[in-house]
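Sharing a structure with you now.
The complex is shown incomplete by one protein chain, all other protein chains being positioned as in the whole.
We just call them A and B in the order they show up, numbering each chain from 1.
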Amino acid sequence: MKQATPAAVDVAEFVARRSVGQSLEAPFYVSQEFFDLDIEAVFARHWLFVATDAELPEPGDYVTVAIGPYSIIVVRDDNEDVRAFHNVCRHRGARILGEERGTVGNIVCGYHQWTYGVDGKLLHAPSQAPDFAPSCFSLRSVHARTVAGLVYICLSQTPPEDFDEVAAQAEPYLAPHNLAKAKVAAQIDLVENGNWKLTMENNRECYHCGGHPELLCAYFPTYGYGEQNLPAVLRPTYERYLQADAAVRLTYDSLGLPYTLVEELDTRTTGFRIQREPLDGAGESYTSDGKAACKRLLADFPTARLGRLAFHTQPNAWFHLMADHAITFSAIPLGPDRTLVRTTWLVHADAVEGIDYDLDTLTKVWAATNEQDALFVARAQQGVSSPAYVPGPYAPSEEDVEAFANWYVTRLRAYLSDTERQR
Amino acid sequence: MKQATPAAVDVAEFVARRSVGQSLEAPFYVSQEFFDLDIEAVFARHWLFVATDAELPEPGDYVTVAIGPYSIIVVRDDNEDVRAFHNVCRHRGARILGEERGTVGNIVCGYHQWTYGVDGKLLHAPSQAPDFAPSCFSLRSVHARTVAGLVYICLSQTPPEDFDEVAAQAEPYLAPHNLAKAKVAAQIDLVENGNWKLTMENNRECYHCGGHPELLCAYFPTYGYGEQNLPAVLRPTYERYLQADAAVRLTYDSLGLPYTLVEELDTRTTGFRIQREPLDGAGESYTSDGKAACKRLLADFPTARLGRLAFHTQPNAWFHLMADHAITFSAIPLGPDRTLVRTTWLVHADAVEGIDYDLDTLTKVWAATNEQDALFVARAQQGVSSPAYVPGPYAPSEEDVEAFANWYVTRLRAYLSDTERQR
Partner (left out) sequence: MKQATPAAVDVAEFVARRSVGQSLEAPFYVSQEFFDLDIEAVFARHWLFVATDAELPEPGDYVTVAIGPYSIIVVRDDNEDVRAFHNVCRHRGARILGEERGTVGNIVCGYHQWTYGVDGKLLHAPSQAPDFAPSCFSLRSVHARTVAGLVYICLSQTPPEDFDEVAAQAEPYLAPHNLAKAKVAAQIDLVENGNWKLTMENNRECYHCGGHPELLCAYFPTYGYGEQNLPAVLRPTYERYLQADAAVRLTYDSLGLPYTLVEELDTRTTGFRIQREPLDGAGESYTSDGKAACKRLLADFPTARLGRLAFHTQPNAWFHLMADHAITFSAIPLGPDRTLVRTTWLVHADAVEGIDYDLDTLTKVWAATNEQDALFVARAQQGVSSPAYVPGPYAPSEEDVEAFANWYVTRLRAYLSDTERQR
């Protein structure tokens, strides 16, 4: 009596029968089963962007990160390396650090004062029996590493090994942006009422960009379009884009910086995409007129008119790096139908608010665009929740959405195959 | 270890062993399994009242209707027919129309501008590949029809065929009330904290009418009682009822209008009941003194003193039609323990608020009665949620509650039998 009982969704069947070229079937977006699978097979097995070096400038600085049921402490240790630990006391399991960020000397559980070093070692546990061995009760560690100022962690004990290759390809693009010398100018958390994959699908295409008036002041809505699928209405914009692209490419070439698109979205475990692109208007930054939002440039560039560096790492992070500032985005699943989108604006550590940059000008375009996207994602979630929903075709300009779905389904298949083998 | 784990409720077993003459076992009211079964077997397979013609006077006027996980657009098309479609874009499934009501030229999805006619056909999808066939992507249609101004839809592809017979029996009663010439004077949505079946059981008996002081100004609380089970306290009321009934019957006879009760509550797929009854006090309408609430009569009647027409269609709608105004009610399941009760007051389209009718006077009796019923339903839900609850006996005057339960269980059996066959 299949429709009558809320029978467990057979995730393996849905994964196996996924059709390319169209959106996923409803259970991927609405079921608790797929939410749990996504946490376990995607978020707990891949490298995740969780913070920037700028958020952890000094030893003892930490942020706590929530990934599904996990809580992780990311902390700079006394060697100035970034380390990560499960935020769970080894005594009776209390959450140790309750704040989102802060600075500690040691990591002390407030319940019974078990005290750990920033290297995770248990330094002190009051009133124990003589045979108690503190060395058995270090905090459980989590893999952590940085790439040009971006902090990634991996909850798996055997993280994907190809991250080194990705880092090696991305670093020449990222390095001139000096993220390690940045400070956080603003951070906005927005809860979208939709599945995290709808957030990502929304982010991966510009087929809906007509709904983003603020964005279009600076952004060429030709993303995903080329000669073969360009709609007539975008023709003048596309010509302008080609001119701007040629100009910016010349500048990068003269600076000896790479400009070529690298796209390995669904062809490796750590799928990614990195691309330089011109911006519209003044061509400098994401503002209402395209001019730089911060006078003190962050990047080692002689001019601000250098468009953007677009970086994306599967499953859930993307970045816009301009000459004057950088923006990081991540989408964290909160439930089958709720996703946290965290947006962080970075400027040069020496830039002064009110003098070098105005916070409203800096954040306006993407704060507005995120709000608009939240409405789109909520509508998508509402729609796919109807039993009448059937997957529909991706448009030609949605090729990166397809690449996201391909990567995602491939990773689920790898996980299901691994766990099958282990049984 | 049956009590210890939240084992899936075996709905088939509970349906099979249901005892007549008493309330249903707890899982019918409290479990997610029966909620899902009710949506699928009852709400998605039967004709449901969802609106009145008065809510869709012109082509392009629409309402959106939420039935469990479904969202449906009910719209008047360019031929002035009422049509219904799933409110799900055929592209990536977004909810198309987000408002409860409005007017459209075409049905346009705000996400990527896919544009459908009010006949459901896809008129335009931007930037598609050359082989894209718009005709394959019409909105998925839902059966819709009207009966004397009442709009019904059925989500099943094979709706119950006996609705024509019901309509034919009901229309002679309903037609003089001119619902198609009405306008909506007021609409109140009330969320009751109980299962939809408790809402219906509450509605189907007057054994609890002592709890409705406002209602009793106009309503004879003798519903369900006859000579054989009349309590002494109701004797004077009953005598008054008999006199009023005889008088009203004469008037209807002189008008050539049918007066006889037709009751097929649990003897057909589209169970229904239609009955004319006198009202108390002035005998005209549901007001504090029984006088008409609207000077401009809605019905084609020479006098307002014509009591009420009571119409009920399984599973979830009931109607009171008086000479001066009409009221429609529907109960929509929101969850195992939450139900939306929508009440709509209709007056003649030409009646003027403040002159012909006063909104407070018009709505007072049923707004108050609904609030009282909401408390009864909440208490019933609380009580049946206790493991100590055991079904108890329906009183003789609760015969229509029993008929509701009979119809409901019969329909579940039919569904379970059909799905069993299909396996």
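Observations, loosely collected:
The rule is simple: a contact is a pair of C-beta atoms (placed from the backbone, for glycine too) under 8 Å apart; a residue touches a chain by one contact, two chains touch by 3 or more.
No experiment lies behind these values; they were computed from the predicted model shown.
When the omitted chain is restored, the residue from A:S127, A:T158, A:Q228 or A:S254 that touches it is A:S127. Touching the chain that is not shown, out of A:S23, A:T52 or A:N87: A:N87 (per the contact rule at the top).
Contact with the undisplayed chain is limited, among B:G105, B:G210 or B:P302, to B:G210. Shown as candidates are B:E201, B:E214 or B:D400; the residue that touches the absent chain is B:E201. Take chain A: the residues that touch the chain left off the picture are 8-9, 11-12, 32-33, 36-37, 40-41, 44, 69-71, 86-96, 98, 110-113, 125-129, 132, 137, 140, 415-416, 419-420. Contact between chain B and the absent chain runs through residues 1-7, 23, 26, 201, 207-208, 210-211, 225, 229-231, 376, 379-380, 382-397.
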